[in-house]
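Dropping a structure here in structure tokens format, bear with me for questions.
Other chains dropped; remaining ones untouched in position.
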């Protein structure tokens, strides 16, 4: 028995990858692929059990409203969430208690595992720094993922009672020691040819531990999206973050 | 209040590092450092609460017998364990129910975390290989740690119902694709100038995750030994492997 899946936002860069990924999965059946002008009723008519929603902050609420109230589980990677919006989808889920919704800021399993492992390792090492490396069209530095990773590491150190790490630097060129994110230095490299890469470097007496994640193609989100599709129906209510669907 | 610590095997390469590490730790007090000709009674006379045992398979049983029966907790990295020996120390621990013993094949926290993370990640990636890199005086290939890591990964894949990974190779020079350890290819690099290094490489659609451990100095075992010293007194009975003292 296959799971009946629809993709909303099927003509976008990630959405069109999702269409291909669902089609390629033996346990999934693509029953609808909605573009900008498609009608949401198609979801009901096609018998979709799960919808992958990859659109825009302007349209995500309308799409979720329709899906949740029609008993269709949703996996969404659309951004723009705030407390007000989360409260509203929570209310809708209260009206459809058997329906599941996964909102995930990052569907890369590698990125999610990197953050998880970094948190676990944080308390065992005196030193830790983050180096992220991206293509040279990226406007912000450091990346959101690197900032989030550093914050999680800093919180894990705090929780374990570790002191702020010692910075030996007394003479430095400005910027040499990176950006300070809650006491964790974060360095941002920008190179033509790269896509999205991150290293978390831990050090202590005589050894280092490095966790490195490389995204080489934007299809890297597909295994996480498919994992969400397979699990969201068994997880009623709101789930925030793919990590909750990983068995860690 | 400091913990009173003795080192047995204090003149060996790792033992002499342990002496320095205990001396440098503010919460520990070095009360005895036993070399080859020292008497075990010194341990009792010095009031040692915990002994770090770093000797040889020929002497470890005598040392444990003395310590456990005198109420001294032990952390040991000596090798040569088999079922018979483990049964005997278990019997001794039964006679001293408040005493703790930690037997650990590897005191490097980085190595232990690498294995733990590799097991956790194993089920989320289609592909996985191990590359270990050591100095060019090492006689065995792959290293024991790499073999063990590959076995743990293979077991985690099996437990998750993953198939054997696909090897696309149809034309190869002998050895190019590494050693097969339970279906996980393991490659051993030997270079003058290296010490002990290991990479676990995971890959799936569009992304890779790499966990790398570098031992740059044999003092890398000290944080793990000190962690054992601090925890073994609160953990009566036999503990096999430092990972059980990490809060993972």
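Here the chain labels run A and B in written order, and each chain numbers its own residues starting at 1.
In the analysis below, a contact is a pair of C-beta atoms (placed from the backbone, for glycine too) under 8 Å apart; a residue touches a chain by one contact, two chains touch by 3 or more.
Model, not experiment: these values are computed from the prediction.
Undergrad: How many copies of the chain make up the whole complex, given that 2 are shown?
TA: Total copy number for the complex in this file: 4.
By definition in this document, only the chains that are shown with their structure count from here on.
Undergrad: With centres defined as the mean C-alpha position, give me the chain A-chain B separation in Å.
TA: That pair's centroid distance is 34 Å.
Undergrad: Sort out for me which residues of chain A touch chain B in the complex.
TA: These residues of chain A touch chain B: 21, 108-111, 113-114, 116-117, 120-121, 123-125, 202, 204-223, 246-248.
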